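Of the protein chains in this complex, one is absent; all others appear in place.
Just so it is clear, A and B label the chains in written order, and each chain counts residues from 1 on its own.
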Amino acid sequence: MSAIAPAVVFFAVAGLAPLVVRDAFLLDSLVLILIWGTSAAAWNVAGGYAGQISLGHSAFFGLGAYAAALFGARWELSPWLGLAVGAVVAMAIGLVIGYLSNRLRGPYFVLATIAFSQVLLIVGSRWRGFTAGSEGIPVPFRPGFWTLGIADKRVWVWIVLGLAVLAYLVQLYLERARRGYQLAAVREDEDAALSLGVPARRLKVAAICVSAALTAACGALWAQYIGFVDPFYVFSIDLSVKFALAAIIGGLGTALGPFLGSALVTTVETYLRAQFGGIGAGLVGIYLIVYGCALIVMVRWVPQGLVGWIGDRLRRRAVARVAP
Amino acid sequence: MHVIPQLIVSTLLLGGIYALIAVGLTLIFGVMRVVNFAHGEFLMLAMYVAFWAFSLLHFDPYLTLVVSLPLFFAAGWASYRAVMRPVIHASHNVQIFTTVGLSIALQNLALVLWTADARFVRTDYYAVVVRIGGAAFNVAQIVAFVVAVGFTAGLFAFMRWSYTGKVMRATAQDRQASALMGIDTDRVYAVTWAVGIVCVGAAGVLLAPIYPVYPTAGLQFVLIAYVAVVLGGLGDMVGALIAALVVAAVEVIGSYVIGTAWKEVLYLLLFIGILVVRPAGLFGQRGAEALGT
Partner (left out) sequence: MSLLSVAGVSKRFGGIVANRGISFDVVPGELVGIIGPNGAGKSTLFEIITGFYHPDEGEVRLDGTRLTGLSPDAVCRRGVARTFQKLRPFQGLSVLDNVMVGALTRTKDVRHARERARELIRKVGLSEKADAHARTLSTGQRKRLELARALATEPRILLLDEVTGGVDQRTIPELVRLVRDLHAGGLTLLVIEHNMRVITAVAQRIVALHLGEVIADGAPDAVARDRRVVEAYLGQAYVQ
């Protein structure tokens, strides 16, 4: 179970930063950290808490992104509406994937999730009539809150922070409430959980649906923030992997882990890209190699992630202090 | 141009290559119970091997094929020892992310070393088109097909009649019993993994004269391989072979009927359909997918 204090600090710092920081680059990084952190947290609901590892979450992210973009660009409606619709559609797909999670285990399920995201990628990039095909959709900027046309990055920080806190609270609920205990039992040993009256199948589907909706919401906000939806990016496998990675590095199944993991990952990426420009691309490549290796090492030897690792260190020091 | 013969020939040519990729993947799963998410990256690296051998040493790809087999085996052996051995007894999730991590590392290694620019292996005989019975196809494709079939047949013979092959099949059926019989399962896994890499490496070299070479080239092929492998039943080599032909047929006929833009959707939908209806595949054991093993 995570302690709440570190999270309070994290979100407080994120919330107060815009009041103190003026630099657009730093604020931009903060927005991205929060968006990727929330996406990772959403993934964590299904992957960490319910134990349903998916590498196809970009399907939901892309759905949300397209929904917001289409509502804004094509139908001139509020992207907030797009966000809501995107979340609902994502939940519907989540129901299907949830159904599959009860029929398939392990690698079979992962492959199914990959297939879903790739189908959406192809549909998104080929269906000229609806989605403007492979060129993607530029998101129009219409000033105002209702149209999510916000130029001030500080306001963006607060908007995304709202969703981030929501995602954090959902995870916290999953840790402490009745459903949390039941989900933990399901991911430890599903049959044993069933024998104790835990409605494992329903819970898994519910977790995936919640995860889907939150991920779609992130996609919608991201689309409005960046101003452009590229199907090859929003539905990519790389993006799906990124959500999982941030959650794993930060601490799978912990509420703050995804945000910490995302902070680390996003910071390094954006720093490398910005500071070193052209060479930056090569450096990002090297960084990604390190990333891949780090994943291999972490998943085997530090499965509890950063949060767990730091937690262990602190606990050990606390014990050392108390012991005579 | 006669449509039917062309479709059949295209299916066979394509299917042969897919079979070679799929067979290695399914072998690894059958014996080690691991889905190698980095399989496509090994394919991509082999394509680069063919490219660099061609442009630096002026090796014909088919010469490279012969010469590189030991190299691929060694690479497989080494990657098993370094990366897979520590997690062979770990949970599915750990194994999944281990091969995913490997995939990321290898893809970006290629990106850093050789940039994202597409490379091409253009042999002199590349453009030669052969016509038989109304169907047209180029030499590279034919050779790729013939070699792929030969390779796959050789692999089947190896698995069927050699001692090592029998040991591998025994381990696939029952790890614990095999270990109790004195089989060094660790060595079996190393060999299995290496053989799987050799297969996909050979496929890569064969594909280099036909397709462009770039760091993410493995992705489209490995997705197809996953479909074939699941369709045929994870672990079933004959199943993978037949399924590869089925997938190739779907792709070729689909391209013809609804155009190349949507053909990938067809086999992806086929994939999802199989997973919903009969996840164990056409030849796999029913219920295997629910055990995850």
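We adopt the following convention: contacts are C-beta pairs under 8 Å (C-beta built on N, C-alpha and C of every residue); 3 or more make two chains touch, one makes a residue touch a chain.
Treat the numbers as computed from the prediction; the structure is a model and nothing was measured.
Within the whole complex, touches from the chain that is not shown fall on A. Looking at A:141, A:181, A:271 or A:309, the residue that reaches the missing chain in the full complex is A:181.
Contact with the undisplayed chain is limited, among A:3, A:92, A:169 or A:192, to A:192. Mapped onto chain A, the footprint of the missing chain covers residues 176-178, 181-182, 184-185, 188-189, 191-201.
Heads up, the rule we're going with is that only the chains that are shown with their structure count from here on.
Chain A and chain B, compared by their mean Cα positions, are separated by 32 Å.
Across the complex, chain B is touched by residues 51, 53, 55, 100, 103-108, 110-112, 114-116, 118-119, 122-123, 126, 237, 241, 244, 248, 282, 285-286, 288-289, 291-296, 299-300, 303 of chain A. Interface residues of chain B, counted against chain A in their complex, comprise 29, 34-35, 83, 86-87, 90, 92-94, 96-98, 100-109, 111-112, 219, 223, 226-227, 230, 234, 261-262, 264-265, 268-269, 271-272, 275-276, 279, 289-293.
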